[in-house]
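First the structure, in the form of structure tokens, and then the observations on it.
Removed from the display is one protein chain of the complex; every other protein chain stays in position.
Chain lettering (A, B and C) follows the sequence in which the chains are written, and residue indices restart at 1 in each chain.
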Amino acid sequence: MSPCYRLIISCPDQVGLVAQVSQFIASHKGSILEADHHTDLEQKWFFMRYEIDAAKLTLNLADFRNQFAPIAQKFQMQWQIHDVSIPKRVVLLVSKQSHCLIDLLHRVQEGELFCKIPCVISNHEDLRKIVEWYGIEFHHVPIESAQKEAGFTKIENLLAQHNAEVIVLARYMQIMPHHLCQKYAGKMLNIHHSFLPSFVGAKPYHQAYARGVKLIGATCHYVTAELDQGPIIEQDVARVNHRATPEDFIRLGRDIEKNVLARGLRYHLEDRILIQGNKTVVFA
Amino acid sequence: MSPCYRLIISCPDQVGLVAQVSQFIASHKGSILEADHHTDLEQKWFFMRYEIDAAKLTLNLADFRNQFAPIAQKFQMQWQIHDVSIPKRVVLLVSKQSHCLIDLLHRVQEGELFCKIPCVISNHEDLRKIVEWYGIEFHHVPIESAQKEAGFTKIENLLAQHNAEVIVLARYMQIMPHHLCQKYAGKMLNIHHSFLPSFVGAKPYHQAYARGVKLIGATCHYVTAELDQGPIIEQDVARVNHRATPEDFIRLGRDIEKNVLARGLRYHLEDRILIQGNKTVVFA
Amino acid sequence: MSPCYRLIISCPDQVGLVAQVSQFIASHKGSILEADHHTDLEQKWFFMRYEIDAAKLTLNLADFRNQFAPIAQKFQMQWQIHDVSIPKRVVLLVSKQSHCLIDLLHRVQEGELFCKIPCVISNHEDLRKIVEWYGIEFHHVPIESAQKEAGFTKIENLLAQHNAEVIVLARYMQIMPHHLCQKYAGKMLNIHHSFLPSFVGAKPYHQAYARGVKLIGATCHYVTAELDQGPIIEQDVARVNHRATPEDFIRLGRDIEKNVLARGLRYHLEDRILIQGNKTVVFA
Partner (left out) sequence: MSPCYRLIISCPDQVGLVAQVSQFIASHKGSILEADHHTDLEQKWFFMRYEIDAAKLTLNLADFRNQFAPIAQKFQMQWQIHDVSIPKRVVLLVSKQSHCLIDLLHRVQEGELFCKIPCVISNHEDLRKIVEWYGIEFHHVPIESAQKEAGFTKIENLLAQHNAEVIVLARYMQIMPHHLCQKYAGKMLNIHHSFLPSFVGAKPYHQAYARGVKLIGATCHYVTAELDQGPIIEQDVARVNHRATPEDFIRLGRDIEKNVLARGLRYHLEDRILIQGNKTVVFA
């Protein structure tokens, strides 16, 4: 595969934006493999994502950054450029439930999700064996109600040591402290086992069962300080009927959770998600 | 088509129930065309629905009722038996939006929904022409904020005059008074333009847009005194992305609303719904 | 609404394409409302669609066409530019079944589908009344097996007289002659009542029933000389189970057909579809 960059931009909308950016790329012999634009006409805000074939590009990544900076400044861009060949470092946090973890580990191993998992952190020992079978470090960090702070300090240190760029709460049954939500804002993904905003908080499948819904769902979202209120990345649902018990909801839900989380994480790893306030632009 | 009855039963679960009911039917030469059973193991409650080919049945409907009564009493059944050939009388309430109305009128005309619509009632004049084109009476009953009670009294009278057995709020933008909700409990269907319990109340598509959901939905439910809290009959969703404006939500939502309401009404007309507390058993 | 143009381009992929097109638009003060690009990396072919806010554009449509022509030529573009405010002229062909027809008429009337329907043509009289109620001309053109050619000549003349730009076979149960397929290539949409390529030809629901499938579908596609083989625009499915009879398949199928055809037609009317060989790029 030839070298490839991803250029991600969001900024106030303005005439001539696309022209300048595409002109810059073309003038340095960059070929655009995949291009997405979105203009939020209400907020007058512009979003774009380019995959650039860098085989003939006359700039390396450092030069690109330097030379593009004046354009970025002119248009007040928030922007990033990534070398596609460098995997993001993803730390998974889990509790006892294995379905999301195993699903993600398998997808990473198969190359479907392109990333590096330096370690998995859990408040229980249960999943150590399978994690280590995949050749990944496993850290048991208990979160005891009397000493939550100590536990999360340990987690914070582990994240730092492993240079975590992305954190995935793969059915991690603990509420992250505010300062960690802020520190990893837009980089921490959670899978919530309901179709948000329905059934926030604990035991959503039991809540759903009690309400008598005919579809259950799962939601992948970025974690913010307010529980289950962060920007939604992806959702999906499955049909249930009067025969389904809460246990059936949980069983059916696992399949939705796995798939929704895997899709959400793939979008994140491929820089397909741009956050706009409490919403997301997802160039799926 | 040969004569056909529908027998609908709910009662405390007990050994021998199915045996007695099916024995009763078989002994009178009734042939079962479609049978549904459901046991709620938690509540120990039993639900069933039979479609009975009455061609060779040695009982007419009145005799069936008389002779089945002792069994029903023994098992403390709530039960009904219907002659399938008698259409239910359905009154539609609408405001200005036409999509659900036209969809239902077309399905009734085509024979897909088997019922009789004696009249349509609206708080606006807008939809008179299309209703009358279908040969159906149209009543304009304004609901003015100062005189809501007068309006609803008029509606109540119209419902009584037309022997309404089912009421469908087909995007009727008024809140029904409590006493009407009670009077027609289990007989008044609403279509709510959100995936309940998300986005109760007004402007649910705008609420959904503001929250940044990735799926929108609609819910058909029985109306109870508490707004948008009645037993859910049917739900469905459609995918939206960051490009979709609130207007797109509304456009996409119309298709979900139409289909969900039509399915819900069909289940009701075919006696496929048994209410259990604030939930439904739907023998779809 | 301020004036708006749609620019649709497909051409061999080349470095600098986007830069030149966007530079052209920006230099004439055009603001891009919606932009879609697609590069087929295998065929090395490029597709784009721009919605351009023309409020401040310093070119009228004729000038745009003239001045853009050299760029178009340089890149060997197939291209079109449309004034969004001019509705396309759509002729509907129907037989006896009303569901797609009524659905489309309602959507057009409500403004959901922006087009002008100069007439409806049918080989039966059945749907005259509803068409005329919508204030649209209805032409009965019988297609008798001995005189098919005469019928289609009449249809061809009607299409010409009404300046048909788009033809929709809304459950029209006749096979279009080859020369009409060619004359209106990429402009004639059909709804086929199966999930193509399954169940080509007649009675697809009965074929599906006989095969015992668990999902049924419908397909909107462009008509080509080869029956049911044209480029697919849109498809959808619905779940069926062992209880469903062929009549249930037909009933459930109607809802899929309506929605799939309406979506396909909307994409076409909004110039969202670019044909590539026997496939479509749909900027949905």
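Methods note: a residue touches a chain if its C-beta (ideal position, glycine included) is under 8 Å from a C-beta of that chain, and two chains touch if they have at least 3 such contacts.
Quick caveat, the model's predicted, so the values are computed rather than measured.
For the chain that is not shown, the touched chains among those present are A, B, C, taking the whole complex. Between the chain not shown and the residues A:Glu42, A:Glu110 or A:Glu144, the one that touches is A:Glu110.
Which of C:Asp13, C:Glu234, C:Glu257 or C:Glu270 touches the hidden chain is settled by the complete complex: it is C:Glu234.
Looking at chain B, the residues touching the absent chain are 13, 15-16, 18-19, 22-23, 25-27, 29-37, 39, 41.
Against the chain not displayed here, chain C makes contact via residues 38, 40-42, 195-199, 211-215, 217, 231-237, 241-243, 245, 276, 278-282, 284.
Interface residues of chain A with the unshown chain, by the touch rule above, are 34, 98-99, 102, 106, 110, 112, 133, 243, 251, 254-255, 259, 262.
What we mean here is this: only the chains that are shown with their structure count from here on.
The centroid of the Cα atoms in chain B and the matching centroid in chain C are 36 Å apart.
The distance from the centre of chain A to the centre of chain B, with each centre set as the mean of the Cα atoms, comes to 42 Å.
Multi-chain contact residues of chain C (touching two or more other chains) are listed as 34.
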